[in-house]
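Shown below is the structure under consideration.
A single protein chain has been removed from this complex, and every other one stays in its place.
Read from first to last, the chains carry the letters A, B and C; within each, the first residue is number 1.
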Amino acid sequence: MALPQRKTDIGPPHYKQFLPAVIQKNYGKWKYHEVLTPGTMVHVGESGDKLWTVRVASPRILSTDTIREQCDIAEKYCDGHLRYTTRNNVEFLVADEKKLEPLKTELKAKGFKMGGIGPHITNVVHTQGWVHCHSACTDASGLVKAMMDELYEYFETKSLPNKVRLAVACCVNMCGAVHCSDIAVVAVHTKVPNINHETFKNMCELPTVIGSCPTRAISPDPAKKSIKINADKCMYCGNCFTVCPPISIKDPERDGVAIVVGGKINSLRTSPKFSKLVIPYISNEPPRWPKVVAAIKHIVEVYAKNAKKHERVGEWIERIGWERFFSLANIDFTFQSIDDFTFMRDTLRTSATFKW
Amino acid sequence: MALPQRKTDIGPPHYKQFLPAVIQKNYGKWKYHEVLTPGTMVHVGESGDKLWTVRVASPRILSTDTIREQCDIAEKYCDGHLRYTTRNNVEFLVADEKKLEPLKTELKAKGFKMGGIGPHITNVVHTQGWVHCHSACTDASGLVKAMMDELYEYFETKSLPNKVRLAVACCVNMCGAVHCSDIAVVAVHTKVPNINHETFKNMCELPTVIGSCPTRAISPDPAKKSIKINADKCMYCGNCFTVCPPISIKDPERDGVAIVVGGKINSLRTSPKFSKLVIPYISNEPPRWPKVVAAIKHIVEVYAKNAKKHERVGEWIERIGWERFFSLANIDFTFQSIDDFTFMRDTLRTSATFKW
Amino acid sequence: MKKYNTPLIDDLEKGPWPSFVTEMKKAAKRSEMSNDALGHLEKCYSTKMGYWKHGGIVGVLGYGGGVIGRYSELGNEFPGVAHFHTVRLNQPSGFFYTSKALKEICDIWDKYGSGLTNVHGSTGDLVLLGTKTEALEPIFAEYSSRGWDLGGSGSALRTPSCCVGPGRCEWTNYDTLDLTYNLTQEFQDELHRPTFSYKFKIKSSGCACDCVAAIARADLSIIGTWKGDIKIDQAEVKNYAKTMDINAEIVNMCPTQCMSYDGKELKINNKECSRCMHCITRMTKALRPSGERGATLCMGSKAPIVVGSLLSWVIVPFIKLEAPYTELKDLIRKIWDWWDENGKPRERIGEVIEIKGMRSFLEAIGVPPQPQQIKEPRKDPFMFYTEEDVASYKAKEAEEKKTGKYKF
Partner (left out) sequence: MKKYNTPLIDDLEKGPWPSFVTEMKKAAKRSEMSNDALGHLEKCYSTKMGYWKHGGIVGVLGYGGGVIGRYSELGNEFPGVAHFHTVRLNQPSGFFYTSKALKEICDIWDKYGSGLTNVHGSTGDLVLLGTKTEALEPIFAEYSSRGWDLGGSGSALRTPSCCVGPGRCEWTNYDTLDLTYNLTQEFQDELHRPTFSYKFKIKSSGCACDCVAAIARADLSIIGTWKGDIKIDQAEVKNYAKTMDINAEIVNMCPTQCMSYDGKELKINNKECSRCMHCITRMTKALRPSGERGATLCMGSKAPIVVGSLLSWVIVPFIKLEAPYTELKDLIRKIWDWWDENGKPRERIGEVIEIKGMRSFLEAIGVPPQPQQIKEPRKDPFMFYTEEDVASYKAKEAEEKKTGKYKF
């Protein structure tokens, strides 16, 4: 079976061929939209044309079987048109109002979950984890599944003051916009890496390894033709491990996750914000990470109870003050929450005004 | 004439001996105060006792003659009691209401200037300048005199939305709380220092000089047994000059002053703030620095016209945005205002929201 | 096919949220690789540790990226994942597909790979999850011959990505889909052949909602905006007033406090509006931007490794974005040139700007200083002045002496 002729540098196909007719017609001329249910919305063009969207949850890891199933549904109700969102949900694009309810019925029957539009929890931005990445110190997909099972009502029905964007990063490289999420989980190491001095000299470049360390914890060990790590300076970021395979940092009993909150991407009301550390460590507990899930649910609930309408998690916390967040959420305040890295100056309090 | 016996480590005299009787009696038991005029206020004790204060401007450089004159007045109206403020004004402390008006009359007759209490401009915090400091790259006292002559009405009569704290620093060491003033002048160098290589080797320690440079612009010049300065990295801070006399940085035609605005000390309403650079350079023009004075007056006027009551300069600017401050005040925005030092990350804009 | 006992991950098939384990099991039914991936993952779960090795360099001829090499330490125990490389397919703008196209993608993938995908990866690619080295060339031939190309990886331009924009959104200020397509085509060489100091990401959002999270995770973040007034339909305002407390929810939440509502009429002092989008998003039928459209260009965001996360910084407050986007493309080329000259390996552009200073960067790309680029001016009085700077201040002062009027 001969292979077809390869081409290079053709780039992606032009998007236009994938747009449904109603979009081609109303392209760039939408007038407004209405959210009908947490899983459906309608966009209305200046022409008066309407486009219904049904959003369906996705585990992001999709088998070709499931993709084909989605395609079959799109063919039946959407003239074969569908899209995925920037948070990896799938969206069925319906031009014909009559097909909307039947589509929803079929989706429901097939076990697809609709939701995530409006002030809800939508899909969790996450990364490879143990499924594919060498750097992972937890599993992202498993954490997401465990979290969303528990938070599911906020996807499908229950409203919140505003959107709550969740994310999981399986190491501090933080692939995804984890660092600006309302609530996110980031996996952390807690021990100084081990060095295989035997293989070091053949496999790693000394200056690269030394240069990789943000805290200058690494210095040459000329006797061993290798390096040594100053344990007092190492903050277990793993960057040396990334650039040099003989350095190993994984440790099943010590690896764990931290929880950061209060980040935001958009510029509505307040500027984009980084997420900030509130729980420094929870042990890795596959397959369901019960404490992590409980902590996130707890924070969502405290937010739901206390924030004003339209306030994002970070906006609410900045209004009440971080000291109040810690007391309201009854979270222990630890030394890890006090910045001692790049942003230290910004984050220490420089006024005698705060709440008891 | 024999000298009296010296004593050591006795510390300052106990303040109590200098307190007027009404203060001794009402010490720590004041109930409220009222500002009567920009130069007078009255404090009322829980006991009902009253203490009038008359505040008088001071050039801070005082001759013993003037101090004696102040003493004579204090003796006449205040049982010999007077104090100076943290901003170097003199305050006459009057226990007997009958003496208040006569005191004011005499002060006026003698040319003393009353004012500075409440939402006014009070004395300018400043430093030694050419009068006494080797590091000075302008004269502080002269600048203050020129400024306050021009702004005088704001001291004596004219109200502002809130206090406006002015300061002058004669070099970037910034003795005084210049860095947190509503409007301040700071003298700056603009040229790389010259090194006297002949005297360097005898007078300076190489590691100290190299270590003094915040931007690592200095490296050894082994041939000359001296140092060299990388002109691209030098930001003319003068710290090398401070630690090593053979380094000279003064340059009459290039030294000048910069204007910073928006700082604040107290925690009322908003947290303390650093002042920020808005005008990077004005030539040194003794004896009256006309452009500096005009710039400060201009900023005061724009503030007076636009700020809400109780808003400090920095609070007003933060409400309207720095871009709006620059347009309202019609001040050129230069590269110097863009931070490229320690606080750069904090100060660059990280959202697409701003005003045209 | 060996059947693994996977009690831990089986637990993740329970519960309402769709299960990735179920997906893996579906794929495992037809693919030995996916089957071994299941066993391999169960092992990770039971030992609480990963077993993938550092990536090796694999790829397709003539390209330096698009494939992430991946090998397991446990290749003997799980031979199906001894090699388990991912292939990044460059997604179409806005993630729009037809079923026909998607099914074709699936068919090829089932033939050569694990049958598992990520739709999509965080950067935006359609990620094909797990194949062997020898399959890479065939995979590329099959896809490219059908109009699909690889995305970016390594020290190269990464696959640009965007929000749905004009495809389905009333707020977009430029054509995010077209721009993304156009830039991707323009920079094919930079995308496929890593010659940069490190990765470079471009993301485009049509407005300040930033639905593609550009400001946080793209070296070049393009955020749509406008220059005119917000047009108000007072009749629609009245409708909203029936179900919404306009003062509490809109007026009081306006960050610039430039709105007012007296129960009858909503007013906006447009001059003071910062275009944050809050009011517009909550009253989309009543409020609409008008006037000139374009975008703000921001630069430098990245994840926290190594010296802390960055959000992108405003560099060009306003640029018009219309095909063929010549101004933007020229600017991007200048940006890369400067980065190339100044960046060391593994230094993202934001980090290089931090080291070299915003001035050096802006001057190189020909952008003047503007207060919109900063949140606030510098605090410390340590400033660089060029000879030209001082000369120009002096010239200004000389001029002032003549005119008798100061220009600050």
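Here, a residue touches a chain if its C-beta (ideal position, glycine included) is under 8 Å from a C-beta of that chain, and two chains touch if they have at least 3 such contacts.
Here the structure is a predicted model, which is why all the values come from computation and not from measurement.
Of the listed residues B:Cys133, B:Leu206 or B:Ala304, the one in contact with the hidden chain in the full complex is B:Cys133. Although one chain is not displayed, chain C still touches it through residues 304, 308-309, 379-382. Taking the whole complex into account, chain B touches the unshown chain at residues 3-15, 17-19, 23, 27-28, 30-33, 43, 51, 53, 57-68, 70-72, 74-75, 80-86, 88, 90, 93, 111-113, 125, 127, 129-137, 139, 141-142, 144-146, 148-149, 152, 155-156, 172-180, 212, 214, 237, 239, 242, 245, 250, 252-253, 255, 265-270, 272, 274, 284, 286-288, 308-310, 341-343. Touching the omitted chain from chain A are residues 172, 174, 179, 186, 188, 190, 214, 235-237, 254, 256, 258, 260, 262, 274-283, 291, 294-295, 298, 318-327, 329-356.
What we mean here is this: only the chains that are shown with their structure count from here on.
Ranked by C-beta contact pairs, the top pair of chains is A-C. Separation between the centroids of chain A and chain B, computed from CA atoms only, is 49 Å. Chain contacts: chain A has residues 267, 272, 342-343 touching two or more partner chains.
Counting partner chains per residue, chain C has residues 208, 215, 223, 255, 276, 308, 311 touching two or more of them.
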